[in-house]
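The complex is shown incomplete by one protein chain, all other protein chains being positioned as in the whole.
Entry: chain A
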Amino acid sequence: MKVKVISRSTDEFTRERSQDLQRVFRNFDPKLRPQEKAVEYVRALNAAKLEKIFARPFIGAMDGHIDAISCMAKNPNFLKGIFSGSMDGDIRLWDIASRKTVCQFPGHQGAVRGLTASTDGSTLISCGTDCTVRIWSVPVAATLESDHASNKPIEANAVYVGKNAYWAVDHQWGGDLFATTGARVEIWNHNRSQPVNTFEWGTDTVISVRFNPGEPNLLATSASDRSIALYDLRMSTPARKLIMQTRTNSIAWNPMEPLNFTAANEDCSCYSYDARKLDEAKCVHKDHVSAVMDIDYSPTGREFVTGSYDRTVRIFPYNGGHSREIYHTKRMQRVFCVKFSSDASYIISGSDDTNLRLWKAKASEQMGVLLPREQKKHEYQEAVKNRYKHLPEVKRIVRHRHLPRPIYKAKELRRTVIDAEKKKEERRKAHSTPGSIVTESVRKRRIIREVE
(Lines give C-alpha, C1' and ligand atoms only; values in the text may rest on other atoms or scores of the structure.)
Protein backbone atom coordinates (compact mmCIF):
# COMPACT_ATOMS: atom_id res chain seq x y z
CA MET A 1 0.00 0.00 0.00
CA LYS A 2 1.30 3.39 -0.93
CA VAL A 3 -0.33 6.33 0.71
CA LYS A 4 0.23 10.04 0.86
CA VAL A 5 -2.05 12.68 2.25
CA ILE A 6 -1.86 16.45 2.09
CA SER A 7 -0.02 17.71 5.11
CA ARG A 8 0.86 21.34 5.55
CA SER A 9 3.02 22.44 8.41
CA THR A 10 2.33 25.96 9.55
CA ASP A 11 6.02 26.86 9.41
CA GLU A 12 6.25 26.25 5.69
CA PHE A 13 3.24 28.30 4.80
CA THR A 14 3.53 31.30 7.08
CA ARG A 15 6.19 33.92 7.53
CA GLU A 16 9.08 33.32 9.89
CA ARG A 17 9.25 36.72 11.58
CA SER A 18 6.62 39.32 12.03
CA GLN A 19 8.70 41.78 9.99
CA ASP A 20 8.58 39.53 6.94
CA LEU A 21 6.03 39.86 4.21
CA GLN A 22 3.17 37.38 4.22
CA ARG A 23 3.85 34.43 1.96
CA VAL A 24 1.68 34.19 -1.11
CA PHE A 25 0.82 30.99 -2.97
CA ARG A 26 -0.90 30.94 -6.31
CA ASN A 27 -2.99 28.38 -8.09
CA PHE A 28 -4.43 29.57 -11.36
CA ASP A 29 -6.83 26.66 -11.77
CA PRO A 30 -10.11 28.01 -13.18
CA LYS A 31 -11.97 25.49 -11.00
CA LEU A 32 -11.08 27.44 -7.86
CA ARG A 33 -12.68 30.59 -9.24
CA PRO A 34 -16.23 29.82 -10.24
CA GLN A 35 -18.08 32.44 -12.29
CA GLU A 36 -14.86 34.27 -13.06
CA LYS A 37 -16.37 35.88 -16.11
CA ALA A 38 -19.18 37.37 -14.08
CA VAL A 39 -16.69 38.64 -11.51
CA GLU A 40 -14.58 40.15 -14.23
CA TYR A 41 -17.58 41.82 -15.78
CA VAL A 42 -18.60 43.33 -12.45
CA ARG A 43 -15.06 44.59 -12.01
CA ALA A 44 -15.13 46.14 -15.47
CA LEU A 45 -18.38 47.85 -14.64
CA ASN A 46 -17.00 49.15 -11.36
CA ALA A 47 -13.83 50.31 -13.08
CA ALA A 48 -15.89 52.24 -15.61
CA LYS A 49 -17.90 53.86 -12.85
CA LEU A 50 -14.81 54.73 -10.84
CA GLU A 51 -13.24 56.26 -13.89
CA LYS A 52 -16.24 58.52 -14.22
CA ILE A 53 -16.13 59.43 -10.54
CA PHE A 54 -12.46 60.34 -10.66
CA ALA A 55 -12.65 62.21 -13.96
CA ARG A 56 -11.60 65.67 -12.81
CA PRO A 57 -9.43 66.96 -15.62
CA PHE A 58 -9.28 70.65 -14.77
CA ILE A 59 -6.26 71.48 -12.65
CA GLY A 60 -6.24 75.25 -12.66
CA ALA A 61 -6.31 78.47 -14.58
CA MET A 62 -3.30 80.74 -15.08
CA ASP A 63 -4.47 84.27 -14.73
CA GLY A 64 -2.40 87.33 -15.68
CA HIS A 65 -2.95 88.43 -19.25
CA ILE A 66 -5.32 91.29 -19.78
CA ASP A 67 -6.40 90.35 -23.27
CA ALA A 68 -7.23 87.16 -25.16
CA ILE A 69 -4.44 84.62 -25.51
CA SER A 70 -3.51 84.33 -29.16
CA CYS A 71 -0.57 81.96 -29.19
CA MET A 72 1.55 79.70 -27.04
CA ALA A 73 4.92 78.01 -27.30
CA LYS A 74 6.46 75.17 -25.32
CA ASN A 75 9.86 75.67 -23.79
CA PRO A 76 11.80 72.63 -25.01
CA ASN A 77 14.46 73.10 -22.35
CA PHE A 78 12.21 73.48 -19.37
CA LEU A 79 9.33 71.08 -18.85
CA LYS A 80 7.41 73.34 -16.52
CA GLY A 81 7.68 76.42 -18.72
CA ILE A 82 5.25 77.70 -21.32
CA PHE A 83 5.21 80.98 -23.24
CA SER A 84 2.00 82.72 -24.04
CA GLY A 85 1.30 85.78 -26.14
CA SER A 86 -1.84 87.86 -26.01
CA MET A 87 -3.74 90.23 -28.24
CA ASP A 88 -2.43 93.28 -26.41
CA GLY A 89 1.22 92.50 -27.14
CA ASP A 90 2.05 90.90 -23.81
CA ILE A 91 4.28 87.82 -23.75
CA ARG A 92 4.69 85.83 -20.57
CA LEU A 93 6.64 82.82 -19.44
CA TRP A 94 4.68 80.68 -16.99
CA ASP A 95 5.77 78.14 -14.46
CA ILE A 96 3.14 75.42 -14.82
CA ALA A 97 3.89 73.81 -11.48
CA SER A 98 3.18 76.93 -9.46
CA ARG A 99 0.85 78.38 -12.12
CA LYS A 100 2.54 81.78 -11.88
CA THR A 101 4.17 84.15 -14.35
CA VAL A 102 7.93 83.80 -14.23
CA CYS A 103 8.83 86.73 -16.44
CA GLN A 104 7.38 89.03 -19.05
CA PHE A 105 8.67 90.10 -22.46
CA PRO A 106 7.26 93.57 -23.17
CA GLY A 107 7.70 95.30 -26.48
CA HIS A 108 5.05 94.37 -29.02
CA GLN A 109 2.73 97.20 -29.93
CA GLY A 110 -0.10 95.15 -31.43
CA ALA A 111 -1.28 91.58 -31.00
CA VAL A 112 1.32 88.85 -30.74
CA ARG A 113 0.36 86.32 -33.41
CA GLY A 114 3.22 83.87 -33.32
CA LEU A 115 5.54 82.49 -30.67
CA THR A 116 8.21 79.84 -30.92
CA ALA A 117 11.27 78.74 -29.04
CA SER A 118 14.47 77.34 -30.51
CA THR A 119 15.10 73.65 -29.94
CA ASP A 120 17.74 74.32 -27.29
CA GLY A 121 15.28 76.53 -25.46
CA SER A 122 17.60 79.53 -25.27
CA THR A 123 15.85 81.78 -27.77
CA LEU A 124 12.27 82.91 -28.02
CA ILE A 125 10.98 84.38 -31.28
CA SER A 126 7.76 86.31 -31.47
CA CYS A 127 5.97 88.13 -34.23
CA GLY A 128 2.83 90.16 -34.40
CA THR A 129 0.53 92.48 -36.18
CA ASP A 130 2.89 95.41 -35.49
CA CYS A 131 5.00 94.07 -38.40
CA THR A 132 7.89 93.16 -36.13
CA VAL A 133 9.77 89.96 -35.42
CA ARG A 134 11.45 90.02 -32.03
CA ILE A 135 14.11 87.69 -30.76
CA TRP A 136 14.44 87.23 -27.02
CA SER A 137 16.86 85.30 -24.93
CA VAL A 138 15.11 83.09 -22.42
CA PRO A 139 16.42 83.17 -18.84
CA VAL A 140 18.01 79.85 -17.96
CA ALA A 141 16.05 77.33 -15.96
CA ALA A 142 18.21 77.69 -12.83
CA THR A 143 17.42 81.35 -12.39
CA LEU A 144 13.77 80.63 -13.07
CA GLU A 145 13.76 78.21 -10.17
CA SER A 146 15.49 80.58 -7.78
CA ASP A 147 13.38 83.72 -8.05
CA HIS A 148 10.34 83.09 -10.13
CA ALA A 149 8.37 85.70 -8.30
CA SER A 150 10.67 88.55 -9.41
CA ASN A 151 8.61 89.30 -12.51
CA LYS A 152 11.33 91.44 -14.05
CA PRO A 153 10.84 92.50 -17.69
CA ILE A 154 13.27 91.28 -20.33
CA GLU A 155 14.58 93.29 -23.26
CA ALA A 156 14.42 91.95 -26.80
CA ASN A 157 17.76 90.97 -28.33
CA ALA A 158 16.72 92.08 -31.75
CA VAL A 159 13.73 93.68 -33.42
CA TYR A 160 13.25 93.26 -37.16
CA VAL A 161 10.62 95.38 -38.84
CA GLY A 162 8.88 94.02 -41.93
CA LYS A 163 6.42 95.46 -44.40
CA ASN A 164 3.34 93.46 -43.46
CA ALA A 165 1.76 92.07 -40.35
CA TYR A 166 3.06 88.66 -39.30
CA TRP A 167 0.63 85.84 -38.59
CA ALA A 168 2.70 82.93 -37.42
CA VAL A 169 6.22 81.83 -36.68
CA ASP A 170 7.80 78.44 -36.23
CA HIS A 171 11.33 77.36 -35.49
CA GLN A 172 13.18 74.65 -37.31
CA TRP A 173 13.89 71.46 -35.36
CA GLY A 174 17.56 71.33 -34.45
CA GLY A 175 18.72 74.12 -36.78
CA ASP A 176 18.91 77.88 -36.45
CA LEU A 177 16.32 78.82 -39.07
CA PHE A 178 12.82 79.97 -38.42
CA ALA A 179 9.91 80.80 -40.67
CA THR A 180 7.47 83.65 -40.38
CA THR A 181 4.29 83.97 -42.37
CA GLY A 182 2.02 86.79 -43.29
CA ALA A 183 1.81 88.17 -46.81
CA ARG A 184 4.54 85.66 -47.72
CA VAL A 185 6.57 82.92 -46.13
CA GLU A 186 9.95 84.20 -44.98
CA ILE A 187 12.81 82.12 -43.74
CA TRP A 188 15.09 83.80 -41.21
CA ASN A 189 18.37 83.03 -39.61
CA HIS A 190 19.09 83.99 -36.00
CA ASN A 191 22.11 86.00 -37.03
CA ARG A 192 20.66 87.94 -39.96
CA SER A 193 18.47 90.99 -39.86
CA GLN A 194 16.90 90.17 -43.23
CA PRO A 195 15.05 87.00 -44.29
CA VAL A 196 17.38 84.54 -45.97
CA ASN A 197 14.69 83.20 -48.21
CA THR A 198 11.20 84.19 -49.28
CA PHE A 199 8.42 82.12 -50.80
CA GLU A 200 5.27 83.38 -52.37
CA TRP A 201 2.43 81.38 -53.84
CA GLY A 202 -0.81 83.20 -54.39
CA THR A 203 -1.76 86.52 -52.94
CA ASP A 204 -3.58 85.59 -49.77
CA THR A 205 -2.28 85.71 -46.24
CA VAL A 206 -0.49 82.68 -44.91
CA ILE A 207 -1.84 82.09 -41.44
CA SER A 208 0.10 79.22 -39.97
CA VAL A 209 3.38 77.43 -40.38
CA ARG A 210 4.91 74.27 -38.90
CA PHE A 211 8.31 72.71 -39.53
CA ASN A 212 8.50 68.98 -39.98
CA PRO A 213 10.04 67.31 -36.90
CA GLY A 214 11.74 64.60 -38.96
CA GLU A 215 13.03 66.45 -42.00
CA PRO A 216 14.27 69.86 -40.82
CA ASN A 217 14.02 71.50 -44.24
CA LEU A 218 10.38 70.70 -44.80
CA LEU A 219 7.59 72.96 -43.64
CA ALA A 220 3.84 73.12 -44.08
CA THR A 221 1.78 76.29 -44.16
CA SER A 222 -1.88 77.04 -44.45
CA ALA A 223 -3.26 80.17 -46.05
CA SER A 224 -6.54 82.01 -46.02
CA ASP A 225 -7.07 81.03 -49.67
CA ARG A 226 -8.03 77.65 -48.17
CA SER A 227 -4.77 76.06 -49.17
CA ILE A 228 -2.24 73.89 -47.40
CA ALA A 229 1.21 74.18 -48.92
CA LEU A 230 4.38 72.19 -48.45
CA TYR A 231 7.75 73.89 -48.83
CA ASP A 232 11.22 72.46 -49.08
CA LEU A 233 13.96 74.92 -48.09
CA ARG A 234 16.44 73.24 -50.43
CA MET A 235 14.34 74.17 -53.43
CA SER A 236 13.73 77.68 -54.67
CA THR A 237 10.01 77.19 -55.22
CA PRO A 238 7.23 75.69 -53.03
CA ALA A 239 6.73 71.96 -53.44
CA ARG A 240 3.03 71.18 -53.26
CA LYS A 241 -0.27 72.73 -52.53
CA LEU A 242 -3.63 71.35 -51.60
CA ILE A 243 -6.79 73.39 -51.85
CA MET A 244 -9.73 72.49 -49.65
CA GLN A 245 -13.22 73.87 -49.47
CA THR A 246 -12.62 75.67 -46.21
CA ARG A 247 -9.69 77.33 -44.55
CA THR A 248 -7.19 75.45 -42.44
CA ASN A 249 -6.42 77.32 -39.22
CA SER A 250 -3.50 75.31 -37.99
CA ILE A 251 -1.34 72.34 -38.82
CA ALA A 252 0.51 69.86 -36.63
CA TRP A 253 2.94 67.17 -37.71
CA ASN A 254 2.81 63.81 -36.00
CA PRO A 255 6.14 63.68 -34.13
CA MET A 256 6.32 59.88 -34.25
CA GLU A 257 5.30 59.50 -37.89
CA PRO A 258 6.68 62.74 -39.33
CA LEU A 259 5.29 62.14 -42.80
CA ASN A 260 1.76 62.59 -41.52
CA PHE A 261 0.20 65.84 -40.47
CA THR A 262 -3.19 66.88 -39.24
CA ALA A 263 -4.91 70.07 -40.31
CA ALA A 264 -7.40 71.90 -38.08
CA ASN A 265 -10.08 73.08 -40.43
CA GLU A 266 -12.69 75.78 -40.33
CA ASP A 267 -15.45 73.25 -41.10
CA CYS A 268 -15.38 71.78 -37.56
CA SER A 269 -13.22 68.81 -38.55
CA CYS A 270 -9.58 67.88 -38.55
CA TYR A 271 -8.01 66.11 -41.50
CA SER A 272 -5.00 63.82 -41.23
CA TYR A 273 -2.93 63.69 -44.39
CA ASP A 274 0.01 61.75 -45.60
CA ALA A 275 2.42 64.41 -46.96
CA ARG A 276 3.25 62.18 -49.92
CA LYS A 277 -0.34 61.60 -50.91
CA LEU A 278 -2.43 64.69 -50.64
CA ASP A 279 -5.34 63.65 -52.83
CA GLU A 280 -7.07 61.90 -49.98
CA ALA A 281 -7.14 62.41 -46.22
CA LYS A 282 -6.01 59.45 -44.13
CA CYS A 283 -8.60 60.15 -41.53
CA VAL A 284 -11.28 62.72 -40.83
CA HIS A 285 -11.68 63.61 -37.17
CA LYS A 286 -15.15 64.98 -36.54
CA ASP A 287 -16.77 66.12 -33.32
CA HIS A 288 -16.33 69.85 -32.90
CA VAL A 289 -19.33 71.98 -33.65
CA SER A 290 -17.45 75.09 -34.66
CA ALA A 291 -14.20 76.02 -36.36
CA VAL A 292 -11.12 74.25 -35.00
CA MET A 293 -8.63 76.96 -34.10
CA ASP A 294 -5.50 75.14 -33.03
CA ILE A 295 -4.08 71.65 -32.88
CA ASP A 296 -1.10 70.07 -31.18
CA TYR A 297 0.18 66.52 -31.16
CA SER A 298 1.11 64.61 -28.04
CA PRO A 299 4.84 63.81 -27.98
CA THR A 300 3.82 60.14 -28.14
CA GLY A 301 2.15 60.71 -31.51
CA ARG A 302 -0.84 58.60 -30.48
CA GLU A 303 -3.25 61.45 -29.92
CA PHE A 304 -3.66 65.14 -30.47
CA VAL A 305 -5.52 67.96 -28.80
CA THR A 306 -7.63 70.56 -30.54
CA GLY A 307 -9.09 73.84 -29.39
CA SER A 308 -12.16 75.18 -31.03
CA TYR A 309 -14.26 78.25 -31.47
CA ASP A 310 -17.12 76.31 -29.77
CA ARG A 311 -15.36 76.88 -26.40
CA THR A 312 -14.21 73.30 -25.96
CA VAL A 313 -10.98 71.39 -26.05
CA ARG A 314 -11.06 67.86 -27.45
CA ILE A 315 -8.58 65.03 -27.53
CA PHE A 316 -8.57 62.72 -30.53
CA PRO A 317 -6.73 59.49 -31.19
CA TYR A 318 -4.42 59.96 -34.20
CA ASN A 319 -6.33 57.34 -36.19
CA GLY A 320 -9.84 57.66 -34.81
CA GLY A 321 -12.74 59.52 -36.28
CA HIS A 322 -14.17 60.76 -33.01
CA SER A 323 -12.73 62.42 -29.95
CA ARG A 324 -11.99 60.44 -26.86
CA GLU A 325 -12.45 63.35 -24.49
CA ILE A 326 -14.02 66.78 -24.33
CA TYR A 327 -13.01 69.48 -21.87
CA HIS A 328 -15.05 72.56 -21.13
CA THR A 329 -15.78 74.90 -18.27
CA LYS A 330 -18.41 77.51 -17.82
CA ARG A 331 -15.88 80.31 -17.88
CA MET A 332 -13.75 79.17 -20.77
CA GLN A 333 -14.48 81.14 -23.92
CA ARG A 334 -13.34 80.55 -27.48
CA VAL A 335 -10.12 78.58 -27.45
CA PHE A 336 -7.43 80.04 -29.72
CA CYS A 337 -4.46 77.91 -28.84
CA VAL A 338 -3.77 74.52 -27.24
CA LYS A 339 -0.58 72.70 -26.39
CA PHE A 340 0.24 69.23 -25.15
CA SER A 341 2.91 69.32 -22.46
CA SER A 342 6.22 67.75 -23.37
CA ASP A 343 5.62 64.79 -21.02
CA ALA A 344 2.25 64.05 -22.67
CA SER A 345 0.39 64.19 -19.36
CA TYR A 346 -1.00 67.74 -19.40
CA ILE A 347 -2.83 69.99 -21.79
CA ILE A 348 -2.68 73.78 -21.75
CA SER A 349 -5.33 75.83 -23.45
CA GLY A 350 -5.41 79.56 -24.05
CA SER A 351 -8.71 81.21 -24.67
CA ASP A 352 -10.55 84.44 -25.27
CA ASP A 353 -11.16 84.96 -21.55
CA THR A 354 -7.47 85.91 -20.97
CA ASN A 355 -6.71 82.73 -19.02
CA LEU A 356 -4.48 79.80 -19.70
CA ARG A 357 -6.00 76.60 -18.42
CA LEU A 358 -4.22 73.50 -17.33
CA TRP A 359 -5.86 70.13 -17.87
CA LYS A 360 -4.90 66.53 -17.35
CA ALA A 361 -4.47 64.60 -20.58
CA LYS A 362 -6.18 61.59 -19.01
CA ALA A 363 -9.14 62.91 -17.10
CA SER A 364 -9.20 60.31 -14.33
CA GLU A 365 -5.49 59.72 -13.98
CA GLN A 366 -4.16 59.63 -10.45
CA MET A 367 -1.55 62.32 -10.03
CA GLY A 368 1.62 62.03 -8.01
CA VAL A 369 3.95 59.11 -7.43
CA LEU A 370 2.14 55.79 -7.59
CA LEU A 371 3.01 52.75 -5.54
CA PRO A 372 3.65 49.67 -7.67
CA ARG A 373 0.45 48.14 -6.31
CA GLU A 374 -1.54 51.21 -7.27
CA GLN A 375 0.03 51.14 -10.70
CA LYS A 376 -0.89 47.50 -11.11
CA LYS A 377 -4.44 48.09 -10.00
CA HIS A 378 -4.87 50.91 -12.51
CA GLU A 379 -3.47 48.71 -15.27
CA TYR A 380 -5.80 45.88 -14.33
CA GLN A 381 -8.82 48.15 -14.28
CA GLU A 382 -7.88 49.56 -17.64
CA ALA A 383 -7.51 46.05 -19.04
CA VAL A 384 -10.87 44.71 -17.81
CA LYS A 385 -12.59 47.87 -18.95
CA ASN A 386 -11.05 47.44 -22.35
CA ARG A 387 -12.12 43.83 -22.47
CA TYR A 388 -15.77 44.52 -21.75
CA LYS A 389 -16.06 47.90 -23.45
CA HIS A 390 -18.37 46.52 -26.11
CA LEU A 391 -21.07 45.52 -23.66
CA PRO A 392 -23.94 47.98 -23.52
CA GLU A 393 -23.77 48.80 -19.83
CA VAL A 394 -20.04 49.43 -19.77
CA LYS A 395 -20.13 51.22 -23.10
CA ARG A 396 -22.82 53.57 -21.92
CA ILE A 397 -20.83 54.62 -18.88
CA VAL A 398 -17.49 54.91 -20.65
CA ARG A 399 -18.85 56.90 -23.59
CA HIS A 400 -20.99 59.32 -21.69
CA ARG A 401 -19.78 62.93 -21.55
CA HIS A 402 -21.70 65.82 -20.20
CA LEU A 403 -21.94 68.57 -22.80
CA PRO A 404 -22.84 72.20 -22.27
CA ARG A 405 -26.30 72.89 -23.57
CA PRO A 406 -25.31 75.06 -26.57
CA ILE A 407 -22.87 72.43 -27.76
CA TYR A 408 -25.35 69.65 -27.28
CA LYS A 409 -27.91 71.58 -29.29
CA ALA A 410 -25.41 72.48 -31.98
CA LYS A 411 -24.34 68.86 -32.22
CA GLU A 412 -27.90 67.75 -32.70
CA LEU A 413 -28.42 70.39 -35.33
CA ARG A 414 -25.31 69.33 -37.21
CA ARG A 415 -26.44 65.75 -37.02
CA THR A 416 -29.80 66.70 -38.52
CA VAL A 417 -28.18 68.66 -41.31
CA ILE A 418 -25.79 65.88 -42.18
CA ASP A 419 -28.53 63.28 -42.09
CA ALA A 420 -30.73 65.39 -44.32
CA GLU A 421 -27.94 65.86 -46.81
CA LYS A 422 -27.23 62.18 -46.81
CA LYS A 423 -30.86 61.33 -47.32
CA LYS A 424 -31.13 63.80 -50.17
CA GLU A 425 -28.08 62.36 -51.82
CA GLU A 426 -29.45 58.87 -51.47
CA ARG A 427 -32.77 59.83 -52.96
CA ARG A 428 -31.12 61.64 -55.80
CA LYS A 429 -29.05 58.58 -56.45
CA ALA A 430 -32.06 56.29 -56.35
CA HIS A 431 -33.90 58.40 -58.88
CA SER A 432 -31.16 58.83 -61.43
CA THR A 433 -29.44 56.52 -63.87
CA PRO A 434 -27.36 54.05 -61.95
CA GLY A 435 -23.75 55.21 -61.96
CA SER A 436 -24.50 58.79 -62.94
CA ILE A 437 -24.14 60.09 -59.38
CA VAL A 438 -21.09 58.97 -57.53
CA THR A 439 -20.82 59.56 -53.78
CA GLU A 440 -17.38 60.75 -52.97
CA SER A 441 -15.87 59.46 -49.77
CA VAL A 442 -15.73 61.83 -46.80
CA ARG A 443 -11.98 61.75 -46.96
CA LYS A 444 -11.97 63.20 -50.46
CA ARG A 445 -15.08 65.33 -50.42
CA ARG A 446 -13.60 68.48 -48.93
CA ILE A 447 -10.59 68.56 -51.22
CA ILE A 448 -10.88 70.77 -54.28
CA ARG A 449 -7.61 69.99 -55.97
CA GLU A 450 -3.96 69.38 -55.53
CA VAL A 451 -1.44 71.68 -57.21
CA GLU A 452 2.17 70.72 -57.92
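Going forward, a contact is a pair of C-beta atoms (placed from the backbone, for glycine too) under 8 Å apart; a residue touches a chain by one contact, two chains touch by 3 or more; residues count from 1.
Here is the rule we go by: contacts and distances are computed from a predicted model.
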Protein name, per the UniProt record, of whichever chain is missing from view ("Glycosyltransferase family 34 protein", "Hyccin PI4KA lipid kinase complex subunit 1", "Vacuolar-sorting protein SNF8" or "BING4 C-terminal domain-containing protein"): "BING4 C-terminal domain-containing protein"
Candidates A:K4, A:R17, A:R234 or A:H431 - the one touching the absent chain: A:K4
From A:K163, A:H390, A:R405 or A:H431, residue that would touch the chain that is not displayed: A:H390
For chain A, the residues touching the chain missing from this view: 1-10, 12-14, 22-35, 37-43, 46, 387-388, 390-391
